[in-house]
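This is the structure I want to talk about, given as structure tokens.
Every protein chain of the complex appears in place save one, which is left out.
For chain A:
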Amino acid sequence: SSNEHKLNFKKSKEACLSYIQDALLQQQWKRAAEFLTCYIESLEKDYSREHIGPSEMIWRIGTEILWHHSQSSMKEFNCFMEQMKTLGVKRYLKVCLEHVFHLLCNGQIDEAYQNLSLAESWRFGEQTAIQDKEMKLIQAYRGLLDYCSWSKQKNKLFEHGEGGFSDSAVEREMHGYFRKAAVNLKEIIKVPGVWDIFVKCYVDLLEFYGDHNEACQVLNEYAYNSRFPANPNAHVYLYQFLKRQGESKKSLISALKILHDIVPSHELMIDFNTMLQKSKKRKKRRLGLEVIFAALDYAGWKENAKAWSCLARQVKQIVISEKHLEWIKQEWNSRKDWWPAFHFSRYLAKRNWQEDKSLSYEKALVAGILLGKDGKYFKYVSHQGCKAQLKRFRLLKKFVNRHNPVYLRISG
């Protein structure tokens, strides 16, 4: 019966697919390709209602095989892609994009550009939301390529410019690229998403032509629009832009403050902390302490000597001035149950001493103040330091011993 036939067909299809998969995972591209030619038959009677139908399978697997097959050539790949484009109308744009990526990775930028232009002029029935988005992406990538050409022209122009004469034809061409790129890039940025590269290019273009207001607006929109996913990069770009523009400390700090709220472990937190430490306002210095403590909470910062030296410097300052000891106390309160094991164990003292003396110096200073002179970490490091007759460490020991009462006040 036809039902049975369908069932058998389905079974053999699945078996074939599993053979392909097996070959792929063992990097037997030739074998996989042979099976794939058999699998193409499954297109004939495609009864499947699965999420990924056979035609998509063939596209994906075929791309993978051609990418790795020792005897495949770019020509074959292009040919395969053209066939895949006609295989499924709904997937046309996706296949186009994939094809373009492949061309780009092989350095065939012009072909990629042509393909993008072709895809852009493609129309099929009513545009669905997904198609709309894919079309935007295609346009954006074309814009990106335009930007690349623009940047190339710009470099050329600068080289010539150094020679002393300007080439108006090159300049005109460059402006043409700018217009094309700007139009397309602007479009994609309006759609919520993570568009780091497009934003960067667009801002670069705008900055070159002096449209700082627009650039600022774009970056602000990208960073603060709540419809966009929370993206720390957006804030980083904004901060870098502001810094380039020579904006005031205040606006820089407010940009970094938000970054701190989103990602307390961001690398820029060291810059942020130094900036805040230098500030004359108490509140800012207080924030600086908070920032550096929060950064050092993270496992990735455990052995960051720079961060430890920031903390050590600030803690030392506070201890010497004997003002705002309560800041340290507050920060320490929520950490005293786990920082000793996390940062100041004897094992870490040993290892830090072996691997990075300056790190262990900074850490020992902090440990000595936070945990007193009898803390394991400080004890071990200062002992080793004195044994090695390092002056720094002797001074450190003296300093901690002198300020030992601080420890009692902090922990009390």
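As a convention for this text, a residue touches a chain if its C-beta (ideal position, glycine included) is under 8 Å from a C-beta of that chain, and two chains touch if they have at least 3 such contacts; residues count from 1.
Definition applied: contacts and distances are computed from a predicted model.
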Checklist outcome for this item: Complex minus one chain; that chain's UniProt name from "GPI transamidase component PIG-T", "NCBP1 protein", "TAF1C polymerase" or "Orn/DAP/Arg decarboxylase 2 N-terminal domain-containing protein" is "TAF1C polymerase"
Next on the checklist: If I consider the whole complex, including the chain that's not displayed, which of A:53, A:88 or A:232 touches that chain?
Outcome noted: A:232
Item to check | Selected from A:111, A:187, A:204 or A:290 as touching the chain missing from the view | outcome: A:204
Checklist entry - Which one touches the absent chain: A:268, A:366 or A:410? => result A:268
Checklist outcome for this item: Contact with the hidden chain, among A:55, A:115, A:131 or A:151, goes to A:151
Checklist entry - For chain A, which residues touch the unseen chain? => result 18, 21-22, 24-31, 51-52, 60, 67-68, 70-71, 101-102, 104-105, 107, 148, 151, 155, 194, 196-197, 200-201, 204, 229-233, 236-237, 240, 262-263, 265-268, 297-300, 334, 337-338, 341-342, 345, 347-348
